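Before any comments, here is the structure.
The complex is shown incomplete by one protein chain, all other protein chains being positioned as in the whole.
The first chain written gets the first letter, and so on, giving A, B and C; residue counts start at 1 in each chain.
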Amino acid sequence: MNLEFTQEELEFQQSIRDWMQANVPDDIKRCSAVGEMTGKELQQKWERLLGERGWLALTWPKQYGGPGWTATQRYIFDLERAMAGAPPTSPFGVAMVGPVLYTFGSQEQKDRWLPGIVSGRTLWCQGYSEPNAGSDLASLKTRAERRDDHYLVNGQKIWTTQAHWADMMFCLVRTDSTVKQQKGISFLLIDMKTPGIEVRPIYSIDGHHHLNEVYFTDVRVPLENLVGQEGMGWTIAKFLLTHERTTIAGVADSHHEISRLKKAVAEAPGFLDKSQARQRIAELEIELMALEYTNFRTVAATDEGKPFGPESSGLKIKGTELQQKVSQAMVELGGMMSLTWDNPETVGSDIFNRATRRYNFLRACTIYGGSNEIQKNVLAKMLLGL
Amino acid sequence: MNLEFTQEELEFQQSIRDWMQANVPDDIKRCSAVGEMTGKELQQKWERLLGERGWLALTWPKQYGGPGWTATQRYIFDLERAMAGAPPTSPFGVAMVGPVLYTFGSQEQKDRWLPGIVSGRTLWCQGYSEPNAGSDLASLKTRAERRDDHYLVNGQKIWTTQAHWADMMFCLVRTDSTVKQQKGISFLLIDMKTPGIEVRPIYSIDGHHHLNEVYFTDVRVPLENLVGQEGMGWTIAKFLLTHERTTIAGVADSHHEISRLKKAVAEAPGFLDKSQARQRIAELEIELMALEYTNFRTVAATDEGKPFGPESSGLKIKGTELQQKVSQAMVELGGMMSLTWDNPETVGSDIFNRATRRYNFLRACTIYGGSNEIQKNVLAKMLLGL
Amino acid sequence: MEFNLPENTTLIADTARRYLKDNYSFEIYRQQLEQQNHVDASRWSAMQELGWFGLPFAESSGGFDGTLLDVAMVVRELGAALCLDPYVDTVVAPGKLLEYIGSDATLAMLSDVIDGRARLACALYDYHAGYQVLRPSMKLNGKRLSGQKNFVPDGGVADTLLTTALADGELLVLAVPVAACETTRYRALDGGRIANVLFDEVEITDGMILARGKQAERALSMLLTYLQALDCARMYGAAGALYQRTLEYSKTRKQFGVAIGSFQIIQHYLVDMFIDLQQLESMLLMVAVKAESEDACRRERASTAAKAYYSDKAVRIAQQAIQIHGGVGVTEELDIGHYFRLVTHCSLTHGDRAYHIKRFAELDEVHPGE
Partner (left out) sequence: MEFNLPENTTLIADTARRYLKDNYSFEIYRQQLEQQNHVDASRWSAMQELGWFGLPFAESSGGFDGTLLDVAMVVRELGAALCLDPYVDTVVAPGKLLEYIGSDATLAMLSDVIDGRARLACALYDYHAGYQVLRPSMKLNGKRLSGQKNFVPDGGVADTLLTTALADGELLVLAVPVAACETTRYRALDGGRIANVLFDEVEITDGMILARGKQAERALSMLLTYLQALDCARMYGAAGALYQRTLEYSKTRKQFGVAIGSFQIIQHYLVDMFIDLQQLESMLLMVAVKAESEDACRRERASTAAKAYYSDKAVRIAQQAIQIHGGVGVTEELDIGHYFRLVTHCSLTHGDRAYHIKRFAELDEVHPGE
């Protein structure tokens, strides 16, 4: 039992902190300090910077360009990244399709796609959800019919984050509708510039454009863009769901949000009952501590090469609930300062002025990637035997 | 729209308050002030006192001994009763078997049983639940076989409140096991002194004896003790469930508990953060206000002869949740003062010293009479059409 | 007690609902979001013709003698329709303040409000003072008014502001032309237009001072409870709409081959929403009757409790409506997320939950039932 970072880890932490201090671009820090979204340009700038440093594909084996860090080091990196005000990196390339490719892909596929991901040059998006296949993903309908040298893809995806930024999409498609739902699904890589793809924006209630509908009309996808075999799509999707859980709880970003909130409260005008506000924040910090140590257990298990323990099963549920609570506290402690939507001036505090953006945005975090209700159904069955 | 009591109602309220002031026995007030249970003796003393005054069977038609009050007057009476520190009256005679008898009973049954109830001289208990028929009441197994001039009853009841005090039990029994569960149930009146009845105490986690198991071994019950026809038991039970909702929310007693809590906080030693404590109590008071006005809507509808509206459906759920919250606040605001169980001395405050008794006792209030979960199932079906 | 709406009130509510159904829509709302002001001339004059402008005011003030309850029913319907027309901000709020002051001068101004000729808004808050309306940070030194007001809900149209300042510690209510100030208009969380207003040595003439001292305090305190009640009414309209839409969605949306409303957990979520909505309705009726009481303690107990309760339960209903809708609930395409923002907005105006809980704890006690 050792709940401290080792001397080496502390030195690592310091070195990351120093690097972040020196390298996180000022325009990113500015966004983060007030709670503004980083757009595509800043996000790319940041990811390429990390890519150049070899710090983008943190979980990857060294041979594919990972830094060869332990889970603890990755955790420390994520913490320092968040506390320095830098955004999380987009998960679609690095955390999702990358591991799929080096696990299930052919040598050719690895050679072709991994370098673009590890360097932050290729942007990916995830084509999973469909209008009538939300929580019930296996019922998806977008079909890919095999023709001589290509698949012909027709159908529609929805909730596709960053599809309007992406160069490539990894996509679940139905290649066989005669077998059991799960068995007929395949995993395809689709170039977003292929004719027949139309991307329509969906604006979120934070006022921003994150999500899209993507329509496929006779889209020709080369056969070599199939990962694994036909019918393996569901297996690959499940592999991804259980792949990386060491940062799923969002502990690092919750730390950063709480520190922003404390700063805003400290600087707030005198009308705010600060002792009361600090107690509300203390409750959040304590919940975060419980989550963080639960997360540490998963990180430590990962470093020991053990499978995820039961502690990891609640990380996403608790983590998303906490993110929502923190953002709600920020809105409510801001009082009227949280009422501004597109005010060009600062009223009291930029942090509070922009608080509802994040609060609105985060309503989605208990929904996407399998709603918390679905997760509880699964846990009841798998873990509790109910 | 008129949310004030009328001048007549205010005068009525004052007269009840004066009467309570003068007539609630001191030993009862003493119990109530510190949160002690009234035992059988005090309870009976109080109910007989009300019976003499004609104020026991409040909802009954005048012809059977009711006071002829409006629902509003009953509500006012209940409020003043609680605020004066008097206990609620036992529901089994007055609120349950009484209405059943004057609605479904024969003239002979009415003549025989109603006078004892209205005067507080006969104590009743309710034989519904069985070990394997809790929330699923219709699956009850206690059977009554018809013999010449009597029913022969065998089986077991459980959770029978005050069976050890009661003179009589009204009881659901199975008279026919060949038909659909609900159809085979009958409503019997059983003299608790009949040979073959054994009452065994169940101690509750507040340390008191409220509940019992009741065993029936070849208990002979006269045929004339059947209410209505054989097989009508389920209909009668359902009639009772929807009968009186004007006091089901426990608003009066929650008012009294909150006023006790405020008193205890006001008198608490200096270490307690009183501003914080008062805010916690304010939250409870506001919830009580929402419940109270919802309750008023049901009371007003009753006085207008209207059926219960949708507002009444949540009264028990919200009312019991609030009772639990108030009692938990009392325990927690008491801090260490709530740790004493049978301390002969007062440590700080009697109210806090006894707070966990009520807190423990009230864990049952979201369970009995159909758990809140069952109630929600029913509401989803009946009201929401789900 | 009696909870039936008076016939006249029911008529007003039904008319409002029908009018908005025929003349307003989510599409109009979304266009309005993009506009710099919220007044559509034809709707505005229709609302006046419906009698809404005179409704909140006594006959002796030239109004139609409507109760707060009447006005609340209109505002409930505006909330239910997501309507951004600034009826409360530019008619009810300034009009009630003028009426509560009740001088010849203010009653003359009120008649312009009722006639639809005035473009007024109340500028009562600044971020320094927070919710402490009776202690504004703006100062009048001699004839010069200096300071700022924020969160001024002017609908993008006001030309005169009813505002507050301290002069030697005494509270004043003033009427100041917007033209004399520096104004930044922007969009608020609910989609309405609000403004920051800078008063830089604005010259104040005697006629611009509408009330002072106790009279000003009393008028403002009565205005606040009135507006808090209307916040609840608007939230009720939105929460009711959210519940209805979510219930319907749960019956039609299928996942795993069945309607999501067949899942017990969704059923319990909806029952909780339903029960809370019933309690919200009770609190709305309560506050709509009591918040215009002459008795300050009764008034404040009512509005403070109602606002605290709404800021908890209506917010919770809005959150659950999104959760049950899933992805589609967090998009601009669907009205759900817009109602959600409206509810959040109203939970923060005229005192948020923490403010009201604290205030309630400080109010005097009364015997239950009184």
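In this text, a residue touches a chain if its C-beta (ideal position, glycine included) is under 8 Å from a C-beta of that chain, and two chains touch if they have at least 3 such contacts.
All values reported here derive from a predicted model rather than from experimental measurement.
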| item | value |
| --- | --- |
| Partner chains on view for the chain not depicted | A, B, C |
| Residue among A:Ala86, A:Ala300 or A:Ala364 touching the omitted chain | A:Ala300 |
| Identified contact with the non-displayed chain, of B:Pro195, B:Gly305 or B:Pro344 | B:Pro344 |
| Hidden partner interface residues of subunit B, rising order | 129, 132, 134-136, 139, 158-159, 202-205, 207, 211, 269-273, 276, 331-345, 347-348, 356, 359-361, 363-364, 366-368, 371, 373, 376 |
| Residues of subunit C (touch criterion as defined above) contacting the omitted chain | 263-265, 268 |
| Absent chain, residues of subunit A that touch it | 1-5, 13, 72, 76, 79, 83, 252, 255, 259, 262, 275, 278-279, 281-283, 285-287, 289-294, 296-297, 299-301, 304, 310-311, 313-314, 317-318, 373, 376-377, 379-380, 383-386 |
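By definition in this document, only the chains that are shown with their structure count from here on.
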| item | value |
| --- | --- |
| Subunit A and subunit C: spacing of chain centres that average the CA atoms, whole Å | 38 |
| Centre distance in Å when subunit A and subunit B are each reduced to the mean of their C-alpha atoms | 53 |
| In subunit C, residues with contacts to at least two other chains | 266, 358 |
| Numbers and ranges of subunit B residues touching at least 2 other chains | none |
